[in-house]
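So the structure is just underneath, and the comments pick up after that.
For this view, one protein chain was removed and the others were kept in their places.
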Amino acid sequence: MTGALAIAAVVLASASGLPGLALWRRPVLGQRLSAGVLCLAAALGIAAAIPVLAGATPFVLHLPWHQPNASLSLRLDPLSAIFLVPVLLVPALGSIYGLAYFPQEGLGARAVRLQLWYGLVTGSMALVLLSDNALLFLFAWEVMAICGFFLVLADPDRKDAQRAAWVYLVAAHVGTFAIFAFFSIVGSARGTFDFSGWQHLGSTGAAASWLWALALVGFGLKAGLVPLHFWLPGAHAAAPSHVSALMSGVLLKTGVYGMLRATGFFESPPASWGVALLVLGGASGVLGVAFALAQHDLKRLLAYHSVENIGIITMGAGLAVLGRARGEPALVLLGFGGAALHVVNHALFKSLLFLGAGSVQRAARTRDIERLGGLSRAMPWTAGLFLVGAAAISGLPPLNGFVSEWLVVMGSLRALELPAGDRASFAVLVVPALALVGALAAACFAKVHGTVFLGHPRTDEAAAAHESPRFMLVPMGVLAAACVAIGALPALFLPALARGAASWSGLPLSDLAAPAAAASASAGLVSGLAVLLVALVASLAFLRRRVGAGAAAGETWSCGYGYPTARMEYTGSSFAQILNQGFRRVLFPRVRFQPPRGPFPTSARFSTEPREAVLDLTILPGIRGYVAAASRVRGLLAGRVHFYALLVLATLVFILAWRLLWW
Amino acid sequence: MILRALFQIGILLLLPPLLLGVVTRVKAIVAGRRGPPLLQGYYDLARLLRKGSVYSRTTTWVFRAGPVVGLAAVATAGTMLPAAGQPAIFSFAGDFVLFAYLLALARFATALAALDTGSAFEGMGAAREVSFASMAEPALFLCLVVLARATGSLSLSGMLGPGLATAWSGAAPALLLSAIALFVVALAENSRIPVDDPGTHLELTMIHEVMVLDHSGPDLAFILYGASIKFFLFGALLVRLVLDPRVQGIWGAEAAFVGGLVGFAVLVGLVESFMARLRLTRVPQMLVGASVLSVFALVLLLR
Amino acid sequence: MILLIILVSFVLGASAFAWPDNRTRPRLLLVGAAIHLAGVVSLWIHPEGPVLSGYLFLDAAGKVVLSTSSVLFVASAIYAQGYLRRRDDRDNRIFVGGLLVLLSAMTTVGVAQHLGVLWVAVELTTLATAPLIYFNHNARSLEAAWKYLLVSSLGIALALLGTFFLALSGAGPGGPKSLLLDDLIRAGPELSRPWVRTAFVFLLVGYGTKMGLAPLHSWKPDAYGEAPGLLGALMAGGITNFAFLSVVRVFQVTRAAGEGAFASDALLALGLLSMALAAVFMAGQRDFKRMLAYSSVEHMGILAVALGLGGTAVGGAFYHVVNNGLSKGVLFLAAGNIHRAYGSKRTDEVRGAIRRLPVSGPLFLAGFLAVTGTPPFSPFWSEFIILNGAFSTGRWVVGAFFLLFLAVIFIGMGATVLHVVQGDDRGTPARPGFGDGWLTAGPPLVLLLLVLALGLWLPRALQGLFAAAAHLVTGA
Partner (left out) sequence: MRSWTDMAFILVVVLDLFVLASSRLGAAIRAVALQGALLSLLALLLASSGHNMGHVLLVAGGALAIKAILIPWLMFRAIREMAIRREMEPLVGYVPSMILGGVGVVLAFAFSRGLPLPTPEMHPFLVPTALATVWTGLLLVVSRRKAVTQVLGFLVLENGVFVFGLLLTGFMPVMVEAGVLLDLLAAVFVMGIVMFQINREFSSLDTDAMSSLKD
């Protein structure tokens, strides 16, 4: 039954673009049907995942497939199920959002194409999670990557979209090669390509570490770990917003899933792998948010926050690996639980934020936050829902982001209980790293929300903005509600996380029960305090209405200046300036500064443009250098037929000399 | 039991404005003035609560929610902090994370309220507040981790509880280092000199004060009250860390706690009197320095 | 049946020269293609034993290549109807006749079990192709034809010498004194090893030139760049595959004689060199047809690597022969359409092909994805098998370089392809009347669907065929 539901979800989701294509002439109906099919697929898939998360036996299916080494093997275990829920939920909500945001009625073929890829990417993501065969996994993985390419290219004439899509495609394809190698090596060592035959891989020795590093690179590239994140900001910014929500919210998570799955194959991963994950995660967390702070483009900024959150997730995963290396169930539970819950949470609030960004972009026709402002008057719902997402991603209680970060922190504190002298106890440094990341994220989202929604509109477009239609608001509302629900009742989700941790680590569930119960008790108090906080806010708000002597309206106090204009507002760049200054060694911003000169300066300007340190400063110059070198090599073959003949002669002589002289 | 809980809530809600009064009085005495009465803070609050308020036409509900959420968050955080010689009202493993994040929530709400006015000055204040806070945050957490390591407990009540006495005998250098770091963090978080000057009248140099320029009447009262509670919280943290383990007795602990808090206020007042405000660009150095100190403390323990 | 196929194509080719009407002559291609396909299908259903005292026999390896080429030829023949109708101005006598003779010669290569016959047939393919390259009758195509002819003839002459060496190796007392594959393989260790080794070098260089392995590939970009799209498809997807088959035949003998290790090393070296060369020459390539030529060099390299790796990779090689043949068909036919619609094949003049050619543009893109081993297209599978062959035999370095080159090639090729298909086609040279038509856009579309279908579901019969073909080579 579970299996049938899961398979139906994959098939329906993959085919969900077809109604839009079939009902070409009735665009409204067609698109609604498409969205409906996708929502149905999501409902079925989630219905399949929930029993597994609640303790039902995992669903396993093994069918032959007429390709060498491949089989249509599916498995829905708790690890897959945890990922499956957001992977289906977010696209389904996105498709509803798309009804108004990317209407087939107005956009015609572009929307139809988008829906086809959108459905297919959802189906292939679900298939990635369900695959129990390496080749089926790779197959779904690459289809997913290709779909992503076409999704980013939804507006094929835009240069930035072309570039971003291309960079994305290259990153996805090259990353796949690392996975290719990983699967190939493991598969040929094990003689089977079914994951079920890949358990208990030996993990000692340098060879195992190199092997694992292959998986780390391949999946880390998809997940966007620093320094492999370079493709991500461009792609997520260029895509339409519900696509960005899908890519940033859930597509990245397939990388996390792969990383977890691959690590899970190994018998007992050494502590060094955990440390590697912690370091990479910490770097991603801090640098991701540092890059984000410097951005002016709302969606690029959000994309960099995905790097940050992937960092948090990776830190959790690192703790879990450390826990397995040291045989500490509490570390495994809290690390894995934090990572997995953050996967879900990030999917929720990041999608919410991207949908909000899309709403803003649609209303004000720009993504540049310096050209926005004061939108909360015109679009109160969008502003309010965006604020929920902003608070959640900053890890503020009582929302869901806090809960998962809290679990990761709790996990790393468990490292303190390791015996004295165990270097693994330095994993506790995750705590300050997370604190820094959380505080920086809060700073960044204060900047974003303040600059975009609060204050005065900075341009006429921003002033003329209007609220988005209901089809766009309802999905955001659902996501916000989910953020609140998880934040309020974290204890509810711990059993499922414990099952996931058990299925990932191979530890018996009973070993994980004790730490899970402890965490659950604490989480209950977190809920209690959340209630207290809400109650306090409510009663203080009530009190606030009762005291005081009326209210008057006036101008903003500008230290005595009577005519403040929007141009005098603090900009987002100014807001982040102090922190950007602190991170200037990794940001490499391009600064254009024309200082005021003379006693009566006429014009002065100052602008900074953030650059992508890895892509713009490392990879692209490298590629340009390679192309230049390649064309120099090509120049050597000037097209002369003598030279062609000489090559033949030389090859003959060389091969003859190579072996014949040595017999 | 109930009595103690009441005492805790009472001390949390009633004591804070007094502490700020102590600081002001100390500064006045050092400067050779008489200064306002110790209870001036309470008078101010009472007066502000009766007044009307002016709202900029630019602002929205975010502006009005700021003080409410800020105060509620700080007060909620207070329930997790153990007052004198006893555990807090709410205590669980990892509560200090919630404690710190609730303070962050208060900051976030205040910063957004400031940005809601659209004023350049308040934006500037908000920017400085969140920037410096994000530099102080790792130091705060590191101090708490040091405590956790030293006492083997993961809740604030446990960290600052009976285990601390043995910890002082075993790991005094580390605890001392982290106490210093925590004091720096307390100064920064509460916008005291040398990070910020609460008494200044030049908006360009202000941090916290400039952020709340537009708040008036009861809103301002909420903010001031919240700020004083926050000051109290950091003071209580330090007092428990340094003083508490050495004091026994039924009510002796309470007396010592209150006395310690007053001492903390005096210390802050003295610092404010004898130090100049740092240039803004020097502030990050100080905060990073605090983090480095506490990392050092942690390494001492992990070694 | 084998003889019938060869003869019918040849006779049709000969009659094309005599056919008077320029407009109806291309239909001979359809007839030839249909008969050929029917013949191949009947050989699938009723396998035929050796004919002409064992000189001709369709074994598994030959069947793989021949079937692929038959399908490709049908597609090309249909495409030719549309293509030649638009090139009404030009006498297509030589073109049609040459194509049919080429088909006949290719078929002979596929079924030859005698290395002499094999050599004669390969020579014939060269001779039949050279005039076809010159179809456009301009200086550039002439230059390409000359280079093709000269370099190929050089290779062919070396191959002849190699064939003699091989014959000599078995000429000793008790030797087979024969060039029949079976005799040579059976004699195996009794062959004179130094002669076999020398023969292998000459034959590898000779047939390698025909395959276009680096650095023997030099004729390829010129010839593919100037030849009409459908000839490019037949060369890249047909002739080169048959050349590979010839190398396979030689390898079979060499291996039987106990020189397999040396032969494998040489194949690996040339194969990886071909991939590396493609990686260098595709970067920043501004001519999309030349780019396809380098892609062909790359894929011949992949085949050589697979053959050199041995073991399971050889089965992958035969799978890849099919995939390469079909996807090269897609790419060259689509590229031909784009070339004609713009009158240019330079990327600085061609962009926005998706807009101007709503079928061929996307096909070019899809063909690129297919040929670079992206699922759901079938080359993904064969490349994975070959890679797997590298890793499972512990050839880490080969596997690593294989992946590295694939990655660089993907980037280089993709940049060019995307430049061609994306963007705004306004302001680019236009040739009205050269849009997508059923006859020119349909065949590559069908080929792509075949590649897709194979990627989703590989029929058991084909799987068995690849295994049988690999068995011929590896004996396991």
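Just a few scattered comments:
For clarity, chains are labelled A, B and C in written order, and residue numbers in each chain start from 1.
By definition in this document, a contact is a pair of C-beta atoms (placed from the backbone, for glycine too) under 8 Å apart; a residue touches a chain by one contact, two chains touch by 3 or more.
Please read all numbers here as calculations on a predicted model, not as lab measurements.
Although one chain is omitted from the display, it touches the following shown chains in the full assembly: A, C. When the whole complex is considered, the residue among C:25, C:63, C:114 or C:210 that touches the unshown chain is C:114. Touch with the chain that is not drawn comes from one residue among C:26, C:110, C:221 or C:336, which is C:221. Touching the chain that is not shown, out of C:57, C:95 or C:195: C:195 (per the contact rule at the top).
Checked against the full complex, the one of C:59, C:123 or C:383 touching the unshown chain is C:123. One chain is missing from the display, and on chain C it is touched by residues 114, 116-117, 119-120, 123, 127, 130-131, 134, 138-140, 142-147, 149-150, 153-154, 156-157, 160-161, 163-165, 167-173, 175, 177-179, 192, 194-195, 198, 221-222, 225-226, 281, 285-287, 290.
Taking the complete complex into account, residues 631, 634-635, 637-642, 645-646, 649, 652, 660, 663 of chain A touch the chain not shown.
In this text, only the chains that are shown with their structure count from here on.
Interchain contacts link the chains end to end along an open line, per the touch definition above.
Put simply, the chain nearest the middle, going by average C-alpha positions, is A. The geometric centre of chain B is 77 Å away from that of chain C, both derived from CA atoms.
The distance from the centre of chain A to the centre of chain B, each centre being the mean of the chain's C-alpha atoms, comes to 35 Å. Touching two or more other chains at once is no residue of chain C.
Those residues of chain A that touch chain C in the shared complex are 65-70, 135, 138-139, 142-143, 146, 156-157, 162, 166, 169-170, 173-174, 177-178, 180-181, 184-185, 187-189, 623, 626-627, 630-631, 633-634, 637, 639, 641, 643-645, 647-648, 650-652, 655-656, 658-660, 663. By the touch rule above, chain B contacts chain A in their complex via residues 49-60, 62, 64-65, 67-69, 71-73, 75-76, 79-80, 90, 92-95, 97-98, 100-102, 104-105, 107-108, 111-112, 114-124, 126-128, 130-135, 137-142, 145, 148-149, 152, 154, 203, 213-214, 217-219, 222, 280, 284, 291, 295, 298, 302-303.
Within the complex formed with chain A, the chain C residues making contact are 146-147, 150-151, 154-155, 158, 194, 197-198, 201-202, 204-205, 208-209, 215-216, 218-219, 222, 262, 266, 270, 280-281, 283-284, 315-316, 319, 354, 369, 372, 374-376, 380-381, 384-385, 387-388, 390-392, 399-400, 403, 406-408, 410-411, 414-415, 418, 422-424, 457-460, 463.
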